[in-house]
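First, the structure itself, so that you have it in front of you.
Removed: one protein chain of the complex. Kept in place: all other protein chains.
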Amino acid sequence: MKIIRDTINVATRRTYEILDITTNINNILEKSKIEDGLLVCYVPHTTAAITINEGDETVFEDLLELLKKWVPRKGDYKHNAKYAGIPQEENAHAHIISSIIQPSITVPITNGRLELGTWQRVLFIELDGPRNRRVIVKIIGIK
Amino acid sequence: MKIIRDTINVATRRTYEILDITTNINNILEKSKIEDGLLVCYVPHTTAAITINEGDETVFEDLLELLKKWVPRKGDYKHNAKYAGIPQEENAHAHIISSIIQPSITVPITNGRLELGTWQRVLFIELDGPRNRRVIVKIIGIK
Partner (left out) sequence: MKIIRDTINVATRRTYEILDITTNINNILEKSKIEDGLLVCYVPHTTAAITINEGDETVFEDLLELLKKWVPRKGDYKHNAKYAGIPQEENAHAHIISSIIQPSITVPITNGRLELGTWQRVLFIELDGPRNRRVIVKIIGIK
């Protein structure tokens, strides 16, 4: 069994942003030479998340619009009241959304490739940017 | 270490539908003879999802009702505007819900069985059917 660990650096430019990181992940997988196993994408942040869906800008906008409507950035949050006056900590909305979508996703690897469907891409979701972010890629499998 | 991969074919009959696929998964696990490890259920689609909950028709209906209310099928979505006139692509609601619930779930295997609780079943969630769908089952562990 072989275990590989690598990281992807993501520099977000907006408060809310979805970035397709599939190419970065595929490069790490290819370099690992692992043919069969599991790949975990893990975001070590509490105001960002990871998911899988179509790499289409209109899907990104619709998802973010829904999330903004459901968990508004300006709301009556206890976390924001606690940190009132520190704008970069007024981010309860981002903690809530990150907790629901989650910071971890696992994808099977078969014949050296991620088992993504035709339209699937791995998406990093920024909820409190712009920030410098990291995604940890952990691969466990056999060559 | 042993790694097994199999697929389950799911033919959905309605726009929204929840199907209990636990028996199919248990059959794959039993055939694999893996006694200890992890099982990943992975949906390679962007308008469906996977989760775990009670295999009770009223739970399925309550969950779908909530999702329909929260992310209505007919809405002011950019994805649907882009594909206006192509009914099978007017499915932004399904992309949004799939992104939030996620297409992947990992369950521990111990003594040759999934560690599902008494009431837990693995559920395939169709959000844009009817369609022919696949679920990939990947098992990593030891005999």
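We just call them A and B in the order they show up, numbering each chain from 1.
Here is the rule we use: contacts are C-beta pairs under 8 Å (C-beta built on N, C-alpha and C of every residue); 3 or more make two chains touch, one makes a residue touch a chain.
Remember, predicted model here, so these are calculated numbers, not experimental data.
Peer 1: In the whole complex, what residues of chain B lie against the chain that is missing from view?
Peer 2: Missing-chain contacts on chain B: residues 1, 36-38, 51-54, 56, 58-59, 61-63, 65-66, 70, 100-102, 105-108, 110, 115-120, 123, 140-142.
Peer 1: So that we can see where the missing chain sits, which residues of chain A does it touch?
Peer 2: 1, 3, 5, 38, 40, 42-46, 70-71, 77-79, 81-82, 92, 95-96, 98-100, 102-104, 106, 136, 138, 140
Quick note on the criterion: only the chains that are shown with their structure count from here on.
Peer 1: For chain A versus chain B, what separation do you get between their C-alpha means, in angstrom?
Peer 2: Computed from C-alpha means, the inter-chain centre distance equals 20 Å.
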